[in-house]
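For this depiction, one protein chain was excluded, whereas all remaining protein chains were kept in their positions.
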Amino acid sequence: MPVLIKPESFDPASLQKAHEASMSAGDFGATASFTGTMRNFNEGDDVTGMMLEHYPGMTEKELEAVISDARSKWDIQDALIVHRVGDISPGEPIVLTVVWSAHRAAAFDACRFLMEALKSRAPFWKKETLKDGSHRWVEKNTPGYS
Amino acid sequence: MPVLIKPESFDPASLQKAHEASMSAGDFGATASFTGTMRNFNEGDDVTGMMLEHYPGMTEKELEAVISDARSKWDIQDALIVHRVGDISPGEPIVLTVVWSAHRAAAFDACRFLMEALKSRAPFWKKETLKDGSHRWVEKNTPGYS
Amino acid sequence: MTIRVKFFASLREQITDPKTEVDGALVKTISDVWKQATDHPMPPHVLCSVNLEHKDATEPVNDGDEVAFFPPITGG
Partner (left out) sequence: MTIRVKFFASLREQITDPKTEVDGALVKTISDVWKQATDHPMPPHVLCSVNLEHKDATEPVNDGDEVAFFPPITGG
């Protein structure tokens, strides 16, 4: 199962290792991994909590399509996407993308592609709780390339 | 200590977590991580073992310079480089580079930069043991960008 | 037959009392579904899906489809 939607807090390192256990060590030479973590600040404001809404069914479908696009673009061994949903606290992981491949170029490219593609295609929405108790929907993502 | 030279096998996930424990959760939003693992094949041949030679003193100095270059190029929170030396077996990690930052673009860019820079500057050399017991020095690295 | 309609995130909060089903005989496109489901005008950056696939608002719908409307995606 290369796509996981998690309603509870998850440990990126454990999930990456668990998935890797199903693979044969020595078959891959490169592992690129990205973890997005909830910050306690955004656009200049202190953020105390967040709710991640998603579209069950469509979300999984889009994430699987993102992985299959990556597989068609790069020579990769395996990939994993984990995404949190529901109420989350600062410091907790939101998203994990991992790519395993023979050589590092494909792992780096594909891991970054997974992140950019899921941020544009997979139906998730963030609602922040600010320090004063007010809520706001995040309106757009930060740019993926500087 | 953002640079570690390891004469024994290491667990990338544990070292990444250990370093992260020194940071304040919620301060960073992005973690990009790369692990290079010893494969059991290279250039069409079965490889049964590898010896990683390095230049003690210069190696650490170059790795620290690589991190400080990354810090001057990108707005990053922290970085970690771990590199194995000595005799290693297929499936064991060779190198780990991790970058923590507020936003993902800097983490992705800087993590990849650490790998490319260390592969061109940090004095390490690989000697492979092939299936028939013969040895050969690896002559050049695979390209970092496809 | 009917077309099911869903609204997500900020749109779900903004659209008061939308229909969750519209009559398939009354609509040809996704835009038509919006007009049948709510009196609100469609905001400029709304995204649409039909049967869990991203679609433009001009695309056709069929009886039995599930149509969803949502704001720009902000996951990851």
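The first chain written gets the first letter, and so on, giving A, B and C; residue counts start at 1 in each chain.
Criterion: a residue touches a chain if its C-beta (ideal position, glycine included) is under 8 Å from a C-beta of that chain, and two chains touch if they have at least 3 such contacts.
These numbers come from a predicted model, not from an experiment.
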Absent chain's touching partners (shown only) are B
For the chain not shown, which residue from B:17, B:71 or B:119 touches it across the whole complex?
B:119
Of B:6, B:39, B:54 or B:103, which one is in contact with the hidden chain?
B:54
Suppose we count only contacts with the excluded chain; which residues of subunit B make the list?
36, 52-55, 57-58, 61-62, 83, 94-95, 115, 118-127, 137-141
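Here is the rule we use: only the chains that are shown with their structure count from here on.
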Quick check: how many Å separate the C-alpha centres of subunit A and subunit B?
23
Distance between subunit A and subunit C based on Cα centroids, please, to the nearest Å.
27
Cα centroid separation between subunit B and subunit C, in whole Å?
48
Where does subunit C touch two or more other chains at once, residue-wise?
none
Spell out, as numbers or ranges, the residues of subunit A touching 2 or more other chains.
36, 115
